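Missing here: one protein chain of the complex. Every other protein chain is in place.
Here the chain labels run A, B and C in written order, and each chain numbers its own residues starting at 1.
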Amino acid sequence: MNGSGVPLAAFVTAMLAAGLVAAVPLVLAALGEAVGEKSGLLNLGIEGMMLAGAFFGFLAAFQTGSAVLGVLGGIAAGAVLGLVFAALTVSLRVDQVLVGLAITIFGGGLTAFLYRDIFGGQNPSLNVDAPRIAIPLLSRIPVAGPAMFNQGVLFYLAFALVPAFAFVLARTRFGLQVRAVGEYPFAADAAGVDVTRTRYLAALIAGSMAGLAGAFLAVADLKIFQVGMTVGMGFIALALTMVGGWNPYRILLASVLFGLLRSLGNGLQILGIDVRTEFITMLPYIGIMIALAILAGRTSIPAALGIPYARGRR
Amino acid sequence: MNRHRGRLGIIAASAVLVQATLSGSILAQDATPAATPGAGVTVEQIAVVTPSARTNQGWDQQAADAVDSVAAAAGIEPVVAENGGYDDITPILRDLAAGGAGLIICHASGYQTVCPEFAAESGVPVAVIENPGAVAPGLVADIETQAQEVAYLAGVLAGNTTETGTVGVVVSGEPPTWNYMTVGFAEGLKAANADATMLYSVIGEAAYDDAAGAKRVTEQQLAADADVIFGMGDGASFGMIQAIEEHNAAEGATKAWFIDVIGDKKVEHGDVLLSSVLFDYTGIYTQMLDDLAAGTFGDIYTMDVQNGGVRLLDLPEDLAQETKDAVAEAEAAIVDGSLTVSAISDAEEMKAKVAELFPE
Amino acid sequence: MTRGALVPSRFAPVLTSLAAIVAAMILGGVFLAMRGKDPLAAYGMLFSRGLGTSYGITETLIRMAPLLIVSAGLLISLRAGVWNIGIDGQLMVGALFAGVVASAVAGQIANPLMWLAAALAGMGGGLLWALVPAILRVRWGLNEIITTLMMNYVALNVTSWLVKGPVKDPNVVPPQTRLIPQEMRLPDIAGSGVHIGLLVGLVVVLLVSVLFRNTVVGFMLDILGRNRQAAIHAGMPVNRLTLVALLASGALAGLAGANDILGVKGLFQGNWNPGYGFAAFALVYLARLHSLWIIPFAYFLSFLAIGGEMMARPLGIPTYFVEMLEGLMLLCFAVATYFERIRSPFGRAEEIETGPATAGEPPGPLVGDPVFEPVARSAGGRP
Partner (left out) sequence: MANPHPPAPLSRRAGRGGNEEPIDRGPIIAMRDISKRFGPALANDHISLDLWPGEVHAVLGENGAGKTTLMNVLAGMYQPDAGTIRIAGEEVQIASPADALRRGIGTVYQHFTLVPNLSIVENVVLGDEGGFLPDLSAADAKLTAMLADFGLDVSPRTEIRNLALGQRQRVEIIKVLLRGSRVLVLDEPTSVLTPGEVTALLDLLRHLRDQGVAVVLITHKLGEALAVSDRVTILRNGRNVGEFGPDVMTGAAKESVRDRIVEQMFGATQPTETRHHGAQQSIDVSPGVAIKHPGHSEPAGEESRHSRTDAAFSRDSSFLGMTTSLRRSPSRAESGTTLLSLRGISTLGDRGAPALQDLSLDLHRGEVFGIAGVDGNGQKELGEVIAGQRAVSSGQIFLDGAEITNRGLGTATRLGIGYVTDDRLHEGSVAASSVTDNVALKAIGRQPFSNGFWLNRRAMDEEARRLIVEFGVKTPGPETAIGMLSGGNIQKLLLARELALAPKLLVCNKPTTGLDLRTARFVVQTLREQADAGKVVVLISSELDELMEISDRIGVMYNGQLVAVMPRGETDLETLGNLMLGGARRAFKVPA
């Protein structure tokens, strides 16, 4: 284990890149979750929605040979589960944690079942193009340039969506309605905001983004599907949403830190610095708990989070 | 109302208990008579329990495929019980036995306790992995794999192939099999290329399915100038291959290679696949069937380079001849016993050994 | 309004669950048919293997034990309004502790004492693992959903490290604790092939039932779960109760781990994670948070897991079908509770009393907050 011959700049670039790419599915899923939670919906179904996005995205791309259709398929699958979540929690007012867990269990079972049933013994890779796009000039910045500006389309999209989500939440009518509905739905209702519609839309966005995150993994990043391939990323995204205090920029920061913690751990190993693997692996999870403990009480949580709204109409 | 509920619960509880007792008596009736050591048994059905899906083109698939082909050759029925997990697999074992399995292969080191116990209880012969202590005549056979031997050959191959002088090892956990192979690989690499650098990364704890994590780690190794990756990952291997394929697709990149373990992904990923460590169970499974028939079952069955149980996948045609020669030479040395590869299963000892071979 | 309408039949809640199960099985059957499988054959084999064979029954009963114990624990936390999503991690740590202690004292003390020691160690392990989220919640108001989830990942790594290093059986290759000889493990119930862990499970469920029906602590936990504010108002020690709920739940998860070690596995292996957590959630909900109903539903889910596995292989149905079915059941259950709610007079009354009233309340300072504890409460100076 000898790291003496390692080309440092390229190595640091790769470490950065690995951390950033690892953050992509987390950012995507957490942004959607932030909108959902801002509207009062606590969605524990992200893991299942991501898996659905990964599988159906993979399936669509596999059948059509088109990465674009694959990604759209993944988004659609997540969106459908998002609507199921909304129908049960908003319209039928069933407990959100229960429905979320049900969707996670169902999504895991369904995708695994279908993958085995459709592909039998095969583990096909997608033969689709998901090229890297080097952004002129920027990609030539030493170290950080290649890490940040020589990536795939969805990578840029994920980071571009951060200010977009921040803008939507803070400035647009929809964002205003989402914030109002998640804080004090009665007031929003009385002001003429359609609480049900707003929460449905928010759930749709949360589901679509989780689906997109899954599709990123299966279609863009790995070009394969595997049973349970999200390995708990949905739950991590849920935690990061809270660590980020429902603020897209802070969610980005939290996700990137999470990704970098992992790639830093890998980097240390590669450099031959002997740290116990188990401790490196669990560091990000402990980090989340510490971050939450530090931030507790400093972020103002959507007051109506997890609480169904009933106008009292039959 | 509450009192009624209480009664209901007690009724339910007693119903369960009654059933427990009943099932005991049923079991007593249909328990399979224990096989008698020494007497020959004809096996009508050979079964294998694998921890994950048989389709991972890895550990599970090698055993499942071997069972299929051995059964086909012997004209008996193969049964593959996949996805056993590391949970209690007794229900599966019982079901297989009830289905008529005459030999059950327990294809995970995690099964090495439950299977012998089940064999003792049911009389159905089983084969376990890496538990020589459990061997019982007529009942329990143990499979030992000299994986470090073939990993040594992979190391020689890597040492001769690398142009950057940096070779990476990526693992999805640190189970004994991976550790054996890491050490073997390191020794082979050192022997073939004394100046080489070896990188070592663990994706995560039990990250066997974490293809995304595997891809990240592999990308980092490639950036650290590795051009041959020895990857032990199961499902995670696909992430490593993806990383290498993307690396090679980039302009001006030095071509990187992948050496796989346990599985043949040549058809789909021949462009980056330098070779693969193959575990070929057909030989020993056939041997087990024969031994059962002869009444001599219940031994340690070893897969090594010599008997072809472990071997490298055929090397690419256009590989330099001297590389092929070096591998062949090492193989011969192992077969004739002039070369012994260290067998180390423990993660800490493995790391110590690697550090000794590749000091700072 | 007649009295009969006010007090629904005691079977009514469970009928809702049964309806959900039937609906899910029909949907699952339709799904199988769409994939070109014969659902009748599948369900036929499920029942014939799961109920019609001795080993099917035996294994179902063996699998029931940990499910009963885990669910009883989960029930305590859910009844108290505390979300313990960390069952799996607590079970792993408990199992490891039990494995270490049992193998250390096996043969040196009488077996029953060894079992007791291991059970206590398992409970201690589970409790320890629940302690971290419990303290984070009570001290800093950190939501336990996230922390218990994170602790699952930490548990995987910590147990794996321990079993590879400090507590590994040095005589074998795989990372595992020393094996408890088969003859020292839990004995069977009167030659049934089912170890006495099942009895332990039944006793635990009965004890939990007694806890809620007959004890002050159980009464308080129930009140806490139904109306936290009222519990505070009534002077109940809500923080201590929250702690008790999480710790009891963790301890029982640990006991379930010990049960599997003592009854079935005989040792703790690295990465062993039976994943009872999700099943327990489904189970406790289907049992309508009622302790004794856990027993039949544990039997059912256990039967489904065992029978499903046995059914899938011969028919070429991926074993994941059962997992999917579990998810479907929970989804159908969610829908069923809605219909139950709108049909019950209490549901309507609740709508009148709390529906518009709650809707009309200005959002209080994080009261009833599902994610963070009401930090503002303590800042506001409430005891």
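Just so it is clear, a contact is a pair of C-beta atoms (placed from the backbone, for glycine too) under 8 Å apart; a residue touches a chain by one contact, two chains touch by 3 or more.
This structure is a prediction, so every number in the text was calculated from the model and none was measured.
Novice: Tell me the shown chains the invisible chain touches, ordered by label.
Specialist: A, C
Novice: Which listed residue, C:222, C:309 or C:340, touches the chain dropped from view?
Specialist: C:222
Novice: Who touches the missing chain here, A:75, A:128, A:193 or A:270?
Specialist: From the options A:75, A:128, A:193 or A:270, the contact with the absent chain belongs to A:193.
Novice: Can you name the residues of subunit A that touch the chain not displayed here?
Specialist: Listed in rising order, the touching residues are 171-174, 176-177, 179-180, 183-184, 186-194, 300, 311-314.
Novice: Under the stated touch rule, tell me which residues of subunit C contact the chain that is not displayed.
Specialist: 1, 3, 6-7, 213-217, 219-220, 222-223, 226-227, 229-230, 232-235, 237, 345-346, 348-354, 356-357, 360-365, 376-377, 379-383
Basically, only the chains that are shown with their structure count from here on.
Novice: Which of line, ring, star, complete or other matches the graph of chains that touch?
Specialist: Contact pattern: complete, every chain touching every other.
Novice: What whole-Å value do you get for the distance between subunit A and subunit C if each is reduced to the mean of its CA atoms?
Specialist: For subunit A versus subunit C, the centre distance works out to 28 Å.
Novice: Using the average of all C-alpha atoms in each chain as its centre, how far is it in Å between subunit A and subunit B?
Specialist: Each chain reduced to its C-alpha mean, subunit A and subunit B end up 34 Å apart.
Novice: Where does subunit B touch two or more other chains at once, residue-wise?
Specialist: Each of 174, 205 in subunit B touches at least two other chains.
Novice: Multi-chain contacts only, two chains or more: what residues does subunit C have there?
Specialist: Correct list: 156-157, 160, 164, 320.
Novice: Help me check something: in the complex, which residues belonging to subunit C touch subunit B?
Specialist: 7, 10, 49, 53-59, 61-64, 156-157, 160, 164-165, 171-176, 179, 182, 188-194, 198-199, 202, 205-206, 209, 213, 260, 264-267, 269-275, 290-293, 295-296, 299, 306, 309-310, 313-314, 319-320
Novice: Note which residues of subunit A are touching subunit B in the complex, please.
Specialist: By the definition above, subunit A touches subunit B via 1-7, 10-11, 13-15, 17-18, 21-22, 25, 116, 119-125, 132, 217, 221-224, 226-229, 231, 233, 262-263, 266-267, 269-270, 272, 274, 277-278, 280-282.
Novice: Where on subunit B is subunit A touching in the complex?
Specialist: It is residues 53-57, 61, 165-166, 168, 174, 197-202, 204-205, 207, 209-213, 215-217, 219-225, 235, 238-239, 242, 246, 250, 268-269, 351, 354-355, 358-360 of subunit B that touch subunit A.
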